[in-house]
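One protein chain is absent from this view; the other protein chains keep their places.
Labels for the chains are A, B and C, by order of writing; each one numbers its residues from 1.
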Amino acid sequence: MTGTASEDKLHEECGVFGIYAQEGAEAAKDIYHGLTALQHRGQESAGISVSDTQGPKGNAMTRKGMGLVSEVFSSSDIEALKGNIAVGHVRYSTTGGSIPENAQPITMNYIKGMISLVYNGNLVNTKALKEKQMYRGQAHFTTSDSEVIAYEIISARIGSDSIENAVLAAAKNLKGGYALIVMSPRKLVALRDPFGIKPLIMGRRDNAYIIASESAAIEAVGGEIVRDIEPGEMVTFGTDGIKSDRSLCGSKHAHCAFEYIYFARADSRIDGVEVRDARIEAGRLLAAEDKVEADIVVGVPDSGLLAAEGYAGASGIPFAIGFHKNSYIGRSFIKPSDSERQTAVHMKLSVLKSVVNGKRIVLIDDSIVRGTTMRQIIEMLRNAGAKEVHVRISSPPFLYPCYYGTDVPTAKQLIASEHSTEEVCGRIGADSLAYLRVEDLSVMAGGLSLCKACFDNVYPIDVSEGR
Amino acid sequence: MTGTASEDKLHEECGVFGIYAQEGAEAAKDIYHGLTALQHRGQESAGISVSDTQGPKGNAMTRKGMGLVSEVFSSSDIEALKGNIAVGHVRYSTTGGSIPENAQPITMNYIKGMISLVYNGNLVNTKALKEKQMYRGQAHFTTSDSEVIAYEIISARIGSDSIENAVLAAAKNLKGGYALIVMSPRKLVALRDPFGIKPLIMGRRDNAYIIASESAAIEAVGGEIVRDIEPGEMVTFGTDGIKSDRSLCGSKHAHCAFEYIYFARADSRIDGVEVRDARIEAGRLLAAEDKVEADIVVGVPDSGLLAAEGYAGASGIPFAIGFHKNSYIGRSFIKPSDSERQTAVHMKLSVLKSVVNGKRIVLIDDSIVRGTTMRQIIEMLRNAGAKEVHVRISSPPFLYPCYYGTDVPTAKQLIASEHSTEEVCGRIGADSLAYLRVEDLSVMAGGLSLCKACFDNVYPIDVSEGR
Amino acid sequence: MTGTASEDKLHEECGVFGIYAQEGAEAAKDIYHGLTALQHRGQESAGISVSDTQGPKGNAMTRKGMGLVSEVFSSSDIEALKGNIAVGHVRYSTTGGSIPENAQPITMNYIKGMISLVYNGNLVNTKALKEKQMYRGQAHFTTSDSEVIAYEIISARIGSDSIENAVLAAAKNLKGGYALIVMSPRKLVALRDPFGIKPLIMGRRDNAYIIASESAAIEAVGGEIVRDIEPGEMVTFGTDGIKSDRSLCGSKHAHCAFEYIYFARADSRIDGVEVRDARIEAGRLLAAEDKVEADIVVGVPDSGLLAAEGYAGASGIPFAIGFHKNSYIGRSFIKPSDSERQTAVHMKLSVLKSVVNGKRIVLIDDSIVRGTTMRQIIEMLRNAGAKEVHVRISSPPFLYPCYYGTDVPTAKQLIASEHSTEEVCGRIGADSLAYLRVEDLSVMAGGLSLCKACFDNVYPIDVSEGR
Partner (left out) sequence: MTGTASEDKLHEECGVFGIYAQEGAEAAKDIYHGLTALQHRGQESAGISVSDTQGPKGNAMTRKGMGLVSEVFSSSDIEALKGNIAVGHVRYSTTGGSIPENAQPITMNYIKGMISLVYNGNLVNTKALKEKQMYRGQAHFTTSDSEVIAYEIISARIGSDSIENAVLAAAKNLKGGYALIVMSPRKLVALRDPFGIKPLIMGRRDNAYIIASESAAIEAVGGEIVRDIEPGEMVTFGTDGIKSDRSLCGSKHAHCAFEYIYFARADSRIDGVEVRDARIEAGRLLAAEDKVEADIVVGVPDSGLLAAEGYAGASGIPFAIGFHKNSYIGRSFIKPSDSERQTAVHMKLSVLKSVVNGKRIVLIDDSIVRGTTMRQIIEMLRNAGAKEVHVRISSPPFLYPCYYGTDVPTAKQLIASEHSTEEVCGRIGADSLAYLRVEDLSVMAGGLSLCKACFDNVYPIDVSEGR
């Protein structure tokens, strides 16, 4: 159940997209399509900055606004954004604290012209950096990390001989998980945190270079994948070609497990692993030691479908499409007053009755956060005649907060944090409940070294400075 | 591939929803949710009219606008629409001729107060009716049938003793396929054409009666299904309960086959047949005599998925999810310039590469209209490594126009009308191509008597008056 | 004190403007400027209809909206309105009953193509006409007279051989004061009521004919005045030139006195009399028998200034500008909460202190409606040090309602209707108060025969059918 109206889900914070094209190219149009391909990573706001590398140094233009990419930008907006290099951003919709000022790109005019920055992630030392900046007389207009990073860069730039060296100097002060693209009047600089928590990948189309949060976005604009940006690597695109700096690279990696479980598009490949394959594998791993007897395997659309396919294949129990999903429930949808008989979940999902009537069902979803949605889904299945509902979750129980950019409810709201698996099973009304084992996560992701902090409380980066 | 950005699909023209609730109820909110559940039937415009049966007779309020239900109505709009009976409408987005004036409901103030009318369908004798009306001095402000029907009703009302008798008198002049709900200051009147071409169903929630194009919309607002309105039946809801008039009912029915194939929601039940079951059955029928050897069965999302599941079940070839669909490609999306490498289809659909690489694929879709989309999809599969692509279509070749309310390209644009199946197979680049047989349509729909005119040129209602 | 924020004034209901230009001309632009020149006659809504006399017969386009002309129409709107003949309308802003549907032009498609109609005035037999129309099956979408008139015309057109004959036939059914312009696909027809209550004048610019409520609007678009349309005259503009029909003309005229006193622009000439001259004359007539001793004559801007100039000239007491007027108090201005020290009147008008301090003042205004504004103005003058304030009003006491199109408060709200002149003088806090005599009105207007019903209760047209 991807999407905007569901509040019982974890949320990624952002998607970034950048392009360095030849003189005369219209970069904004590609950013528009790239951001549309990344829209699942954030629906709150969208923004694009362009620069014409042949124009004067302060010629960057930025346009951003609240809403979907297609709501923020009209054809004429895109045409007005003239320039051959560009960066863009989509931001996730929080329930309350969303303010227009926090939309990205963050563009600053400074002593060397301008920088425009897009960023996905979270720093754990924002507070200390911000205080230091304020003592320099740097005013803050947003509550976002991206502004803090931009100030680090422009301050570093005063003593640096190039924008990439300023980014590198600033990066030494940044603690957290992030993927970053910085546009200067003439260059694009991409940077990924040393643990590789957030994804960032490079592509190419003819003479243009493309940077994006996910490979699917590069392919959506007709590009070919070159390779992932390495954890800690900084890549600079300029008139003299591409330069890579690996001085921040380390040996310890910790890729976010939730990209494979839920965040990323199924058709993306992140750090060498196809997301679709990971989800199929999660289903297989769930089935591997499962002894439940059932008639059909049903996935909660859209994110539970692939794990359901994997489970069905491994278990031999037939796969069936069990739900209709209404794809018109967007941000501005007015929710029903949540009577017993009509809720936002009922509006969004409905059961195909003849499928489930009289059946024993294995129900696959990617995660349980508060448990309220799952409880309603199971009730709908029972109302439609399901005899048994065995819930299988393609991730381990979610127990700890994320400090690197994923929006997580407080521990009290996390049902798995407050209750045993047996209790959760009872509360959601299932006949049985099982999760993917923490030790299976790496198997799922083809052996990659993952950040599993939200499941096992082991944080790759010290988070004691908190937020 | 449901939805707004695809232009290579047939389109339903509308969805209707009405509610007759007890005094003091807030009918508009239910209409809002009912229309949201019917949004797949039309995304061009949405509208709601309400009446307070305790208020003065001219107290109806109508609000309508271009766009999705959630775009047209804000919370405060819905709150402002006070009344316990209401009708609502969603209208399909045509490419050019869409004008705000044609949005429904059509509300008219006349000698007995007002009527507000919502309508799905098409008349074949509009021109003659309109001319007759103009000679009466009735001005026309729209180019829609609904205005013509409304004038027939208010003219008939002058000599009738009740709104329902006026609707009945007017109905005798209407030739075509239609589902109609008329709201007077105190009553709701629902009417379905004598052949039952367009669907219309009745539900109930406590003391409120609900009328809708599809059962799923009644359930979305927490209602229970009572029964389909019979072909030719008129049902009147008023303070003295429900009255049914069957004087227009006949013995010959012709339900639109495309509701089962593509238009309706999979979770709806129309004239006693579950749409999901019909689609599964279409897949089974396709498999029944198919001898193709393949590794996987893949459906084109969303409408090809169920037929693919049915085909897989009957053939024993494994079902696999083969595509990622981007659900953020809405009406206002700016399309790419359609280079070879990036098209609107590429933005909307992408292949899960590891699924199809090296495989022989049975590809299921519900229809081929122009063939352009299918050609691109097959090309994407081949680029991802598919060895063979065998296309199976869960409907017969589309050959003739529809005069009853479905938007169809001209014959020249219908690939099946201009080319043999073998030629079509070559043009779309498939290894083989097969369609559902016309004689299997009734089997698919549980033996119902269907309108198959677009496949076999046999029109249930004389269309010589044309349009 | 012209304008939108003042509620203590009478209000004209509308201004009309039409143009019949040569093929290829862009009539909409002239209408835009003509309506801007008539904006003082109505600020609630504005609208334009155009027709291309070379195009197909149904090619008229209408655009209208709430607000000022410059708010309703953008450059691109005006460019999109292609056509060489056109009509336009501005409508006055009532406090509550203003609904978008009532905006003009009213455009109807009917058996002979279309008509588009603009209208200033009021009928006294609307109710009877409307009922008759409803029995014909003609639906009503507005609460305006203009729709009623349009239906009369299209019904008459069925039995008439030309649009002008249909207008003439319809006109025989209309009772009231009105100025009307009807556009058919190929012609423009202008009509003025037989008493000439409402003004309507004809002009010319090269080969184009212009019709407008006031001469100033014709001159604003560079036209020259030809002559007033006569009371009861119908003028038709078509490919074969101008035709005049005087069959409805009578000998008894009754031009609205308030056009001279307050409604019309000072630079307009209506029925042969310059509005500026009438206002100067009103001031002179007030001075003629006045024996008050004073130091300066001050007019309430803008409409009291000319009468003040006339009074000063006749009396020998020096004229002085005594107020600053804030011209930025528009329709959307948020009023203060009306404490003693800050009111909407204080925001709009302020006293030039050094002018009035220690002075005996003759204060001239055009009318007193409720008296509240005048009371505040006098208080401001006293606070600024005025020794005496002698109020002189350039119209007689306003006592009776207008049935021909002027918006008048109920008798209870008319201070002169409820109180003697002496009492009014006390209530507004003046030292003395005098009005223009009813018998001086004709003198003021150069001997014209005026409608003075609001002053003397003598109505030229029977109003017993009321409204």
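Just so we're on the same page, a residue touches a chain if its C-beta (ideal position, glycine included) is under 8 Å from a C-beta of that chain, and two chains touch if they have at least 3 such contacts.
Fair warning: this is a prediction, and the values are worked out from it, not measured in the lab.
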Contacts of the hidden chain among displayed chains
A, C
Where C:Ile270, C:Val351, C:Leu414 or C:Ala445 are the choices, the one touching the absent chain is C:Val351
Where the complex has a chain not shown, which of C:Cys14, C:Ala27, C:Ile48 or C:Val69 is the residue touching it?
C:Val69
Return the single residue from A:Thr53, A:Ser70 or A:Ser155 that touches the missing chain.
A:Ser155
With respect to the chain omitted from the figure, which of C:Gly272, C:Gly330 or C:Gly358 is a touching residue?
C:Gly330
Chain not shown: contacting residue from C:Lys130, C:Arg265 or C:Lys452
C:Arg265
In the full complex, which bits of subunit A touch the chain not displayed? Write them out.
107-111, 131, 133-141, 150-151, 154-155, 158
Hidden partner chain, residues of subunit C it touches
2-3, 29, 32-33, 36-37, 39-40, 43, 68-71, 73-75, 78, 205, 216, 219-222, 265-267, 274, 276-277, 305-306, 309, 313, 318-321, 323-324, 326-330, 332-334, 336-337, 339, 341-342, 346-347, 350-355
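Just so we're on the same page, only the chains that are shown with their structure count from here on.
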Which of line, ring, star, complete and other names the graph you get from chains that touch?
line
Measuring from the mean C-alpha position of subunit B to the mean C-alpha position of subunit C, what distance in angstrom results?
51
When centres are defined as mean Cα positions, the distance from subunit A to subunit C in whole Å is 62
If I count partner chains per residue in subunit C, which residues reach a count of at least 2?
none
